[in-house]
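One protein chain is absent from this view; the other protein chains keep their places.
Moving on, here comes chain A:
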Amino acid sequence: MSNSVGMPGDITRRQMLRRIGLTALVAGPGAGLLSACATGGGSGTAATASAAPSAGGAVSAANPFGVAADAPLEVVIFKGGLGDSYATEVHEPLYKKAFPKATVKHVATQQIAQTLQPRFAGGDVPDMIANSGTDLMDNGALQQEGQLLELTELWDAPSIDDPAKKVRDTVAPGTVESGLIDGKPYLMNYVFSAYGLWYDSALFEKNGWTPPKTFEEFKAFCEKAKAAGITPFAYAGKNASYYAYWMILISAAKIEGNQLLVDIDNLADGVWKRDSVKQSAAAWAEIGKYMDKSFEGLIHTDVQTRQNQGKIALYPSGSWLENEQKSQTPKEFKYALTPTPSVTAADKLPFEAIRAAAGEAYIVPAKAKNPKGGLEYLRIMLSKEGARGFTEKSGNITVVTGAADGLDLSPGTASLSAAQTAAGSNIVTRSDFENWYKELETDLRKHTNALMFGRISADEFCEKMQKAADKTKADSSITKQNRTV
């Protein structure tokens, strides 16, 4: 999709997250594809097949959707990196417990589209789908075809753990928004990932260091680390300069609030010259001075391996890092995440705020035989018990706030979970321009390297970026997009 040749691991991870979460918002040009194939089969059978088998159960506090107790449920799970035991051993038994009379049919596949596209065409669809993997179905296209059930009902339903709370209030902020298509919620993005500075907590403990909370502390820390012969902060300029611009944008968003990211995506006039961007760029450029110039010529795996060897203290990345480095990481190395330090005392968002995103979409087909059961299944997934079970089985934490507390997790995941709990509702949102306006993004990479390796000042950085944004805005050949939250 967006980033191309030559960039391994993390990109595919990013691409995947985006594919699942974000691009769903903007039904892409390929949206017509599915419908073109799907129209091949006879659609006449669909109507008869989708007739509900039983009249439906009574709506009650415990059964807010009115699921028929004896209606069978079919669940299709993408069996990829997350496995499928979280479904067979956690969520499906929980559903059975709630509806003992219902049978649950479990289908695991690595090829969601190949398995399900003919079934969608024929009108014989399952009740819940984990639509993930490289062969996922295009959610935007499905929505346009009227195949997706709107999830407003789910998000407004009472939570299983605390009926006084709506489900939407038990998940990380931004989760519901990440699943919008055409302004309405259709996707339940379940897996929580976050961006920040990663470090080896064992190394920090050994040296008696704590991760810096402000940029003054950050600079003091840099001096200490330098004295200990360790590069305090580094990223790979050759192919991962976006790791650095994420940090600059996160800091800027912490200063000004998430509206800044919205305005940047909307190419608002003068947005790159705002004080928040300038302050953030200046603060990060100061940190860049502690980086050896040679890092500009290294690729991300070089730098990540050096961190594993204890030569680099803080590394900017996302929560896939621990997994990506699994084979390189020595036993005593313990990944931990710390949020980006605060730039000013007046920052809108506190130090604990992290940039986080929900990914891995779960959907309920509109023409399912037991759509209410599908919704209930999702509600079970979003319960503390369901989410905990998912984390235990798959090693990934979910959007359900605090669900993973106290679990025996890998050090990185545990730290991610702690950071999620600490952040609470202070979540830095996303940047859509990375996908929308590749030219702007390319310029940002270029100027970020120039800034971080000391060739331009923060003012020049803002100047150049504003020019690039203006150029994109004025370019009639680029289709403009818009976001409101």
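As a convention for this text, contacts are C-beta pairs under 8 Å (C-beta built on N, C-alpha and C of every residue); 3 or more make two chains touch, one makes a residue touch a chain; residues count from 1.
What we mean here is this: contacts and distances are computed from a predicted model.
Per its UniProt entry, the chain excluded from the display bears the name "ABC transporter permease", taken from "ABC transporter permease", "Sarcosine oxidase subunit delta", "Small RNA 2'-O-methyltransferase" or "Aminomethyl transferase family protein".
Touching the missing chain, out of A:Lys273, A:Arg445 or A:Lys473, is residue A:Arg445.
Note on the undisplayed chain: of the listed residues A:Ser132, A:Ser159, A:Ser193 or A:Asn239, the one touching it is A:Asn239.
Interface residues of chain A with the unshown chain, by the touch rule above, are 2, 4-6, 29, 237-239, 241, 292-294, 296-298, 438-439, 442, 445-446, 449-450, 453, 455, 477.
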